[in-house]
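Reading through the structure tokens given below for one structure.
What you see is the complex with one protein chain gone and the rest in place.
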Amino acid sequence: METISTNKEKRSTKLRLVLKKQEDWLKKVEEISGQNVFACYQCGKCSAGCPMSAEMDLLPNQVIRLLQLGAVEPLLNCRTIWLCASCFTCTARCPKGVSLTRLMEGVRLAIFRTRKSDEISPKEMVKETLPQIALIGALRKLTA
Amino acid sequence: MEIAYFPGCTLKTTAKKLEDSALAVADALDINLKELPNWTCCGTVYSLAEDDLMRQVAPIRTLARTEALGYSTLTTLCSVCYNTLAQANLFVKADSIRLEKINNFMDEEPDYKGNVEVKHFLTILQELGTEKLKSAVKKDLSGLKVACYYGCLLLRPQSVGIDDCEQPYILENIMQALGTKPVFFPYQVECCGSYHTAVKPEIVARRVYRILENARENGANLVVTSCPLCYFNLKNRQKEIKKLYPGFKPMPIFYFTEIMTDAFGLTKTLENI
Partner (left out) sequence: MRIGVFICHCGKNIAGVLDIKRLVEEAAKLKDVAYATDYVYLCSEPGQKEIQQKIKELELTHVVIAACSPKMHATTFARAVEEVGLNPYLLEIANIREQCSWVHHDAPEEATEKALEIIRAAVAKVSLAKPLAPITVPLTRKVLVIGGGIAGIQAALDIANGGFEVYLVERSPSLGGHMAQLSETFPTLDCSSCILTPRMVEVARHPNIHLFTYAEVKNVEGIVGQYKVTIEQKPRYVDPDKCTGCGDCAEACPVIVPNEFDQGLGARKAVYVPFPQAVPLVYTIDLEHCLNTKRLIVCEQCYHACGPKAINYLMEPKEIEIEVGAIVLATGYDLLPLEALKEYGGGIYPDVLSGLEFERLLSASGPTGGIVRRPSDGKIPKRVVFIQCAGSRDPEHGCPYCSKICCMYTAKHALLYKHAVPDGEAYVFYIDVRAAGKRYEEFVQRVMEEERIVYLRGKVSKVFQRKDKLVVWGVDTLSGMAVEIEADMVVLATAIVPSKNTADLAKLLKAPIDEFGFLNEVHPKLRPVESSAMGIYLAGAAQAPKDIPDTVSQASAAASKVLGLFSQEELSLEPIKAEVNLENCDGCAYCVDVCPFDAITLVVEEDGHKHVEVKKALCQGCGCCMATCPKEGINVAGFTLNQLKAQIHALLKEDEDD
């Protein structure tokens, strides 16, 4: 058995979560995404098939778990939600019909709508001729 | 029957090869494509927010114009355009109130009534049938072992998918009809990293490495795709792959339509590999 992780950055070492359920935030994410996070029974199939999981600091199922717990802080600081490329693999395979793809977008938008600042700056983009869909896609997903 | 054709921005620039070859294919097969006269951006990457109708205006405007011109079918070549237009179409068809709001917002446009079907060019070829394709083949391509790469947006979400999202066969079917040998290719539905190519090319390089190595270990001597973004990632990120994995050998990448024009004797794209 081999575990795959090319993730160089260390995960946050906090091992106890002080739970303060942030219902408003959760509601907002559910409203934007049209999903019920409690429909998820944490089987982890999303994480098992996510093409980006090797790059992530939180596994996709952990994103839903944190939403279920109403624990917003770890989500605000994670890289995972910005690495999700909306490929819909998790949604296609989810046994419960939960669209994690939409929830990820919900978290991103909830962050954008509150902090109104971008995740990336156009300066960080590669200096080469890109297809417009790559350029606009990145800006749409990663800027407010 | 005349079918409305929506090119989208990328087809006119970096993916010109896709448009040229696809139009030549359509011509050879008597598929009557008519480019929409006043198309605008599709919206690029479908908005996944339930509460943000603004993001749906661009694709619905295109659908409204298509409908007003009397077309019932709109075809696209770009996976991103296809996915955005098709999902937006379902989104408004499912809820007349949303549609009304968007129509009211675009009061300078004709109202969209929901009567346009968005079809990817691949679906049109599938409906045409493989016999027709076979009869157009002029060149023997039986030596080609082709890995058919679908990426995400042609297949997922399933509501707009053009084929089974786990075991698709639509590209293989066409490639087989051309006389090539499609190879087994389980990574064909694995995401290439998409727009991250603009910011984190190394992530895309790692993804593409796995995809291309999977094609290679299954005996492919080239990879075909239909998506301009996948095409760019699969082809252009090979230079980054070479840096990360020095043993990596280049893999030729083509649009599926380029193989078709070669097979039909219209081009000689493959002669260079």
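We call the chains A and B, going by the order they appear; numbering starts again at 1 in every chain.
Convention: a contact is a pair of C-beta atoms (placed from the backbone, for glycine too) under 8 Å apart; a residue touches a chain by one contact, two chains touch by 3 or more.
As the structure is a prediction and not an experimental result, all values here were calculated from the model.
Engineer: Just to verify: which one of A:33, A:53 or A:86 makes contact with the chain not shown?
Structural biologist: A:53
Engineer: Contact with the hidden chain only, please: which chain B residues?
Structural biologist: 164, 166-167, 184, 186, 214, 217
Engineer: Please identify, in ascending order, the residues of chain A that touch the omitted chain?
Structural biologist: Residues touching the hidden chain, for chain A, are 1-5, 41-50, 53-54, 59, 61-62, 89, 93-97.
What we mean here is this: only the chains that are shown with their structure count from here on.
Engineer: Quick one: in the complex, what on chain B touches chain A?
Structural biologist: Those in contact with chain A are residues 8-10, 13-15, 41, 44-45, 47-52, 78, 80, 152, 155-158, 165-166, 189-191, 193-199, 201, 203, 206-207, 228-229, 232, 236.
Engineer: Where on chain A does chain B make contact in their complex?
Structural biologist: Against chain B, chain A makes touches at 6, 31-34, 51-52, 54-55, 83, 85-89, 91-92, 99, 101-102, 105-106, 109, 120, 124-126, 128-138, 140-142.
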